[in-house]
Every structure is written in C-alpha cells, then in structure tokens.
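For this depiction, one protein chain was excluded, whereas all remaining protein chains were kept in their positions.
Think of it as A and B in the order they're written, each chain with its own count starting at 1.
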Amino acid sequence: MIHINALTKSFGSFKALDNISLNFAKGRTVSLLGPNGSGKTTLIKSILGLVIPDKGTISINDKQIGNDWQYRSHIGYMPQIGRYPENMTIGQVIKMIKDIRKDNVQYDEELITQLGVDKISSKTMRSLSGGTRQKVSACLAFLFSPGILILDEPTAGLDPLASEILKDKIIQECNKGKLVLITSHILSDLDGITNDVVYLQDGKLIFYKSVDELQHMTSETKLNKMIASVMRNEHAKTAHV
Amino acid sequence: MPRLIITILFIFFVFNGNAKTIVVRADKANAIKNALAYCADGDTLTIEKGLYKEQDILVSKRITILGKDYPVIDGVKKGQLIVVVRDSVTISGLQLQNTGRSSMTDMAAIRLQNVKSVSVTNNKLVNNTYGVYLQNSHYCLVYKNTIKADAKDELNSGNGIHAWKSTHLLLQSNNISGHRDGIYFEFVTDSRIINNTSTENIRYGLHFMFSHKDVYTHNSFINNGSGVAVMYSKQVEMYYNTFRHNWGDASYAILLKEIADSKIEHNLFDKNTVGIYMEGTSRIQVLYNEFVENGWAMRVQSSCDNNVFEKNNFLSNSFDVATNGTMMLNTFNNNYWDKYDGYDLDKNKVGDVPYYPVSMYSVVTERVPTAMILYRSFLTDIMNRVEKVMPSIVPDKLKDDNPLMKSLKLR
Partner (left out) sequence: MKTIMKYVVADLIRNKVIVVYAIILAVLSFSVLSIDENPAKGLLSLLNVTLLFVPLISILFATIYYFNSIEFIELLLAQPVRRNKVLLAEYAGLTISLSLAYLLGVGLPVMIISPNLAAITLLMSGFLLTLIFTAIALLIFVLFKDKTKGIGAAIAAAMFFTLLFDGLLLIFIYSFNEYPIDKAVLGITAFNPVDLARILMLLQLDVAVLMGYSGALFKKFLGTGTGSVYVVVCMLFWVLLPLLLSVRVFRKKDL
C-alpha cells in the first residue's frame, strides 16, 4: 500500500532520514519505534507531505506522491499534539474537517460516541484538557474511514479507558484490511495490536520485522522485552565487528 | 450706490422731453452704424433680435442703446465692437462677441474713452479679447454683465473689465470668467467693486496697481490661475469676499505687495495654496477673516511691518503661517488657531500660553521643499514636539500671546 524507496532527508547537517526503503501492506498494523530524534516523525511527515524529502520516493497505492495532494484523502492522521483554534467548538472543528473533505460522505462516527465527544461538542477548544483534545484528534483520524491511518503517539495523553477504546478500534480497522502506522513510546500499549515493528535510529533503518518473527527470535512475549533483547544482540554484533 | 447712479440716470431721462426711439433690424449691412447717424442726444436706439456683423461702432451722442432679446453684434474677429466717446451713454441688453486681437491696440467689446456717467448693464460679452475697457473715465457703472472668454495664454488675451486712469467707478454683480485678469485696475481710485464673481481666469481674478481708496466687498474669486494680486496701493478696503480654490506654485488668494493702510476683514479664504501672501506691506489690519484648508494660511515676509492680525479663525490649514526670516514686526493677537493645544486654567476663554503659528516643519520645508513628502509622519511629529519644548529654528517673536480657545462665529 505504501512503498518508500531510498528516502533521505537532512535538516542542515543533521540527517533525519538516511536512505530508508520500506513497504507497508494493507491489513497490517505497523509500529514505528526508535529513540527521540531517530526520524519517526520525519518519516510520518514525509508520508503526509508535510516534510519534503531531499531524495527518494514515496508511493501510495502505486501512485508516487509529488506535488499531488489528493492522495491524502486515503489517509487519516492523528497528530502528537492536537492544537486547534481556541474559540472553535469541538462541533465546529469536526464540521470544518468534514467540509474540507467534501468528497467523503460516509462518516465513521463510532469513536465519537464511544469516547463521548458528541456530548461535549459545544465546548470550545480552549477549555479542553490535553487528553480531550487527543480524543478529538483520534475521532478526526477515523472519521472518514480512510485506507491508511497514521497515529503519532496516539495513547500519550489518553486515560486508560479511552486508550482501550482506541486500541480496540485500531484492531477492528486493521482487520477490515486497513493499514495502521503507529509511533509510540509506550510499548506496552502496542502489545496485541501491532503486527510489524520498524525500528529506526539516527535516521537509519535498524530492522523491520513482524512480531511473530521477533517472538521467534527472542522467545519473549512482551514487545518491550523483545525490542530490548534484539537491541542487545544488535549492540553485541556491532561490538564484535 | 448703484441705486443712486440709476436714479440719477432715470431723472435725466424724464426731463429730456422730446426724445425719440429708433428701431434697428438686421436686414442691411452696417444697420447699427447707419441708424446711429440718425440719432440725436437723448434718443433711444432699440436693436431688434438678430445678427449684426459690425465693428468699431462709434457712439458719439448722448443716447441709450437697448437690445431686444439680446441681439448679437459679432466682430468676426476684426476690430473692436462699440467705442463710447460721449458722456451719459447707456448700453444694455446686447450680446457682443468676437472682437479682433492685436498687439497694437487692446481690442475691446465696449470701450469707454474719456467719458463720464456711462452705464453698461445686462450685456453678454462672449469671446472678446477685452470685455469692458474703461479709459480715463469717471462715474461709470458696469452692472450685471456676463463676461466670458476662453483665453489660453497670457500673451494673446485681455482682461474682463479693464480700467485705467479712472475714478469713481462702480462695478457690480458682473460675472467674469476665462480672461487673462478678471478685473484689472491701474491708476483707478475711489471706486467700488461689489458682488462680482470672477472665476477661471488664467492669471488673476482681480489685479490692481496704483489704485488707492478702492473698496472691494462681497466678491468671489474662485479657481483663478494666481488668485488676486494687489500691488502698490494705499487705503484699500476688502470686506466679505470669498477666495476659493486658487491652486498652484505661484498662486495666492491675495498677493499683497507694497500695500499700506488697508483693511482686510470678514473674508473667507478657502482651499488656496496660500491665503494671504504679503511683501513690503505696512499698517494693514487683518481682522475677522476665516482661513480654511489652505496650504499656508499666510506667508508674511519679513519686509512687512506694523500689520495687525486679530480675531481670525485658522482652521485645517496645512501650515498657519510661514515667513522667510526671524524678524517679526507684526502683531498677532486673539486669533483662533485649531492647532493650538494649550490650556485655559483661568477660564477666560483665552489660552494661558502663547501660540507659535510657524511650525518647525514649515521652516524645514521652506529650506528643503522635498522634505514635504515626510509631512505628517511619526518622525516629523516627534520633531515638532521636540521643537515645541526647545525652540531653536522657529522665529520666537512670531506668536499669538492670547490665542482663543474657541473659534469665532464669523459667518
């Protein structure tokens, strides 16, 4: 569904992405992992067209994204920090995004009711807590039931209940054959929902493996243990060389 | 005054018992000239409606010429039209047009030559080099004439009403436009100019030199090339006139040059480049005038002395007063200046601190005209304020010690 080929991006002398090639297929949930500044957000933003890569190409549904902007109608994006115009109400924000994506008339409002966002739709964005804003962001991402969902730290500010609702939703959508890209620091939150893991460091791809493979390699059951184990081995390898 | 003259003329006619009336039609060439030959003193010549192509019609008898429905006397751009050389002639109700143009003689529609008590009333003068030309004439009346031309430049044009070496004239309710000067006086004394309108003349709306003891009231001088020029005269009185929209780099509502012992009162100066420009003037009283939206309300050159400026309103002028030196021998007192921002603690309706009408920036632009482009900017605002606190380039003698807090009701 998404083909990334030799993607490179520098900010000044800092290499955010260094020759990254990846393929994401539909019906998978892919976790993008790595320490701060490893290039996760840059990768997401490149796919969204927010960051313009120096080299390499990204194709979505076999169409290369260049100056094209229509491909984004296949994407639902939930940003890490949701900040909205202060005096707009939740209802207005949702209405506005609906107005912008006029091409879509089938709305998936399941999350809105599940998270209780519909009950507070007349509240202004200024009065909301960070968690509530995250809920709004999540609702917006799923609203158009797009083929690709990109979620940047989705569970960071959410309460446990909302977090569970969101996870269930992710699994449900993935089973419907959608591609879900997630970045998260909280690896335990990814347990049970992620199929594949992409690990980036200093802009380089360290590995891209399915959870089954990792389990097999490390004989661990928890994602954070698996990653830790793999990283230890990687370090050991580089040390030997 | 006009009524008086008309009354005198009327009495004169009543006692002239055996007068006859001669009627002229436009059926033959030189019809008017031929008819005049039959006229005797005291007769009336009635000219019927029609077109008369005649020039240099000499009126040498004491007659009344009356036009019926404005007969047209057309000079076909050759010579003059009517020349009056006899006293007590009346010319009324004619349309006179197209005099010739010559550099030798001043071609006029009506020329009064060495006469007394002639009246020229209710005529239409169109496209003549000179309109009414009074030469060494006295006690004459020019009343309710429309004098219109289409002059293009100063050299090839003449004046609407031109008076030379005359006395006791009355010019009233005439409408003059498109000449070189609307009204021109040279060596004319004891005369009155009342309620005339002089507009769109290419040089001056009113221009006089060496003309003393004349009175100008209730006239309007609008949109003339250079406004009004008053030079080398004494005891001139100007009341209730309107000077409006005289624009240009050499344009003044009134230019006063070498004038003394005169009065300028109750006039309105509206939207002129310069309201009053004075040079070498002495003992003039400028009272109760209103200066509105002029570039400079007044330019008082340092060659002026003992002039008094009192009880005038200065409203929305770009600059109130400009001068070329630091000397000031004139008195400004009790005027209303809308730019004054002093206070009146004792509530006597007079500001407690003097007003300095020459602004710092007007001095700057006097020296560096291009700096005008920065006028009213924040920067020049600061400069003006600094100057107010520490005056350094503004002439400090030029001030109004008793500026009024409220504008005067003058109109």
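Simple rule for what comes next: a residue touches a chain if its C-beta (ideal position, glycine included) is under 8 Å from a C-beta of that chain, and two chains touch if they have at least 3 such contacts.
Remember, it's a predicted structure, so these values are computed and weren't measured experimentally.
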item: Hidden-chain contact residue, picked from the options B:Tyr288, B:Phe319 or B:Phe332; value: B:Phe319
item: Residue among A:Ile52, A:Leu161 or A:Ala236 that touches the chain left out of view; value: A:Ile52
item: Sites on subunit B contacted by the missing partner chain, in the whole complex; value: 247-249, 251, 271-274, 293-296, 315-316, 318-319, 338-339, 367-381, 406-407
item: Those residues of subunit A which, in the complete complex, touch the missing chain; value: 11, 45, 48-52, 69-73, 75, 77, 79, 81-88, 92, 96-97, 99-101, 103, 137, 140, 150
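Keep this in mind: only the chains that are shown with their structure count from here on.
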item: Distance from the mean Cα position of subunit B to that of subunit A, given in whole angstrom; value: 87
